[in-house]
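All protein chains of the complex are present and in place, except for one that has been dropped.
Lettered A and B in written order, each chain numbered from 1.
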Amino acid sequence: MNAAKCVVALVTYLLTCVPAFAADAIKIGAILSVTGPASFLGEPEKNTLIMLQDQLNAAGGVGGQQVEVIVYDDESDVNKCVMAAKKLLDQDQVAVVIGPSISGNTLAISKFFSSAEVPLVSCAAAEKIVRPVDPWVFNTPQLDRHAVTKILLDAKAKGYSRLAILTVSDGYGQAGRGVLKELIPAQGFELAADEVYGPKDTDMTAQLTKIKGAGADAIICWGTNPGPAVVARNRVQLGLTTPLYMSHGVASNKFIELAGDAAEGLVLPAGRLVAVDQVPADHPQKAVLEAYVAGYTKTYGTQISSFGGYAHDAFALVMEAIRKGGSAKSADIRDNLEKISGFAGTSGVYTYSPENHNGLDESAFIMVTIENGGWKVAN
Amino acid sequence: MIWLAFFFGLLMLAPMLLPNNYYLTILILGCLHAMNAVGLCLLVGHAGQISLGHAGFYGLGAYTSSYLSTTVGLSVGLSMLSGVALTVVVSILVGLPSLKLKGHYLAMATLGFGIILSILFTETVDITGGPSGFVGIPRLSLFGWELRKDVTLYRAVAVTLCLIVWLAFNLLHSRVGRALRALHTSERAAEAMGVDIARYKLLVFVLSAAFSGIAGVLYAHYLTFIAPSSFGFMFSVELIVMVVLGGMTSVPGAIVGAFFITVLPEFLRAFENIEVLLFGAILVLCMMFLPDGMAGGWNRLWGWGKARFSGAVHG
Partner (left out) sequence: MDPSSLLQYLITGLTLGSTYGLTALGFTIIFNTTGVINFAQGEFVMLGGMMSVYFMHSLGFGEPAAVVLAVLGATLAGALVERLAIRPVRDCPAINLIIITIGVSILIRGLAMLLWGKDTHVLEPFSGNQPIMFLGAAIMPQAIWVLVISLFLLGALKLFFSGTIHGKAMLACSYDSKAASLVGIGVQRMVLLSFMISALVGAVGGVILAPITMTSYDVGIMLGLKGFAACILGGLGNPFGAAAGGVILGVLESLGAGFVSSAYKDALAFVILLILLFVKPSGLFGLKDSKRV
């Protein structure tokens, strides 16, 4: 009775005590999965944004204005992501939003941005985000399609014809599975087996045993840590020698740590961040990559994660759009993003257009093999 | 009933007190959670049965209505009604065998049911869109009039909540309510007195599922996007927490509990890293020191205050 009134009133009052920020800074919102199952994406992304914000402000900001990045953690949960989006749009009234870290969350909020006419630069890789193109939604990671194309090119070169896929039953794995099932027959391969595992599963021997029985030339595993590490270990435990491809979702040292010796010889597509020293000096991305690695390791004292690069590129692209157009208004940022061409980021070289809001192609990836616990660029 | 009128008035006025639209989202979600909590309160507190899978009914209503209104192309109103209807039917099918079970066995049955539904939502990608969620659900519309503005939708949700509360209240003060109290005190005694406990247990179970189903359809057409992660085991736990925190036998308590739990993450946002820890600690401490929940605590405070002041008058 009265308790309800008191609580709601109290709550309303307390919620109005929102701290105020500097009035004339350009406000950039960010929704990232800093905690939760996708924290391996969100945490380095958040660190990257804060680092870039500080670096930029120390150098005088952009167009004379300081930049303020407001980061909300959606805890890898779609509800919280929606709340964060509404908060950024209604309460903080930001000019542009970077994130979310995962595809499901991005798709949940993209409509809000078209109706609010604020650009969203997502750090998630699902096709659905940019195909069909929503005028207000962009993304920075390489698309699953590019990764799969790269893998299939490698498979064709090695003469494989029967491929088995093992994907995780979450948004990332499901998106990958869709692309795999489309491109494998399209490229002339035969799909020998189509197995699925759960994100929390700790044993994939059943699925691998089935794949063994199906007689595949190679297995493509699509997931993010720790699943693929379990798959790698199970494969060794079962004595399977079938070649195993991984997705770019495990292009991290964490994967090598988790899979241990079982990671040897595995092949996967990865962004160039994973092996910066092996990138030729004349490559357009070399300078950006080195600067990012140096800055991150100096600021945080830990190794970089290739996923943090998605946020780096999003921030850099937004700043480029503001610089080019001389305006930090949402509509102008959107227009100028679409005009960016040949921009070197950490994930690749971006060329946006009104029809292409991803900006990358397969050349953003390199094929790497895991050798001696490190990444070796394949030629 | 006066408090219900007050509550309704407060809900209607609330948007004007709020600085911006963002808080509306919290209010809407709070109302939806409250609908779930009220139903569960009847089931747990009054009928004395436990359900650890109520998130399943929430999701079932949401997905059914979403599927019918997009893939099948029915009107929003018809889809919502069908969503609730399907939830009711499923709850009857689940409830009939389950409610014969007692205590922990019942907990396990409802838990299993909730998890099965959760897995179904995730795996039947062609129907539900899978883990990436169901996109493109039409916005809530009443008799052809689309509730585009959040404020209007909020008012519709608030009205529904009040109707549900009114229904619950009436139920408790009716014959059914008395039967439930008898059932809760002692099933054997009630049976001996001629109370058809199986029928009443099922009635309350189905009713609480219906409330969750209603909340589910409203949720789907408000957010226009749903994902399986919202309807998993953790949400069922959250619902139980709302009910227990509010005071298991108190319907107003369940509402307060629901709003409290919905709003809590807003306060804890500042403490990102210890949010999980704090949530658990709050649960344990509340349960230890306020076993009747907030309603019990409030009643005690009220009684203490009354005693003090009437003492002053008489003394």
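Please note the rule applied: a residue touches a chain if its C-beta (ideal position, glycine included) is under 8 Å from a C-beta of that chain, and two chains touch if they have at least 3 such contacts.
Predicted, not measured: the structure shown is a model, and the values here were computed from it.
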item	value
Which of B:F8, B:F169 or B:F233 contacts the chain that the document leaves out	B:F233
Hidden-chain contact residue, picked from the options A:R131, A:R162, A:K181 or A:K254	A:K254
Contacting the left-out chain in the complete assembly, out of B:L11, B:V241 or B:M294	B:V241
Candidates B:A107, B:V159 or B:A198 - the one touching the absent chain	B:A107
Contacts of chain A with the absent chain, listed as residue ranges	35, 39-40, 169, 195-198, 200, 202-203, 205-207, 209-210, 212-213, 225-226, 229-230, 236-239, 254, 257-258, 260-261
Positions on chain B where the hidden chain makes contact	44, 50, 97-98, 100-105, 107-109, 111-113, 115-116, 119-120, 123, 188, 233, 237, 240-241, 244, 248, 273-284, 287-288, 291
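One rule holds for everything that comes next: only the chains that are shown with their structure count from here on.
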item	value
Distance between the centres, which are taken as Cα means, of chain B and chain A, whole angstrom	35
Chain A residues touching chain B - in the complex, by the definition given at the top	1-5, 7-8, 11-12, 14-16, 34-35, 72-73, 77-80, 82-83, 86-87, 89-91, 103-104, 107-108, 111, 126, 128, 169-171, 173-175
Residue numbers on chain B that touch chain A, as the complex places them	3, 6-7, 10, 14, 17-23, 25-26, 29, 122-123, 125, 130-133, 135, 223-225, 227, 229-230, 252-253, 255-256, 259-260, 263, 265-267, 269, 272-273, 275, 294-295, 298
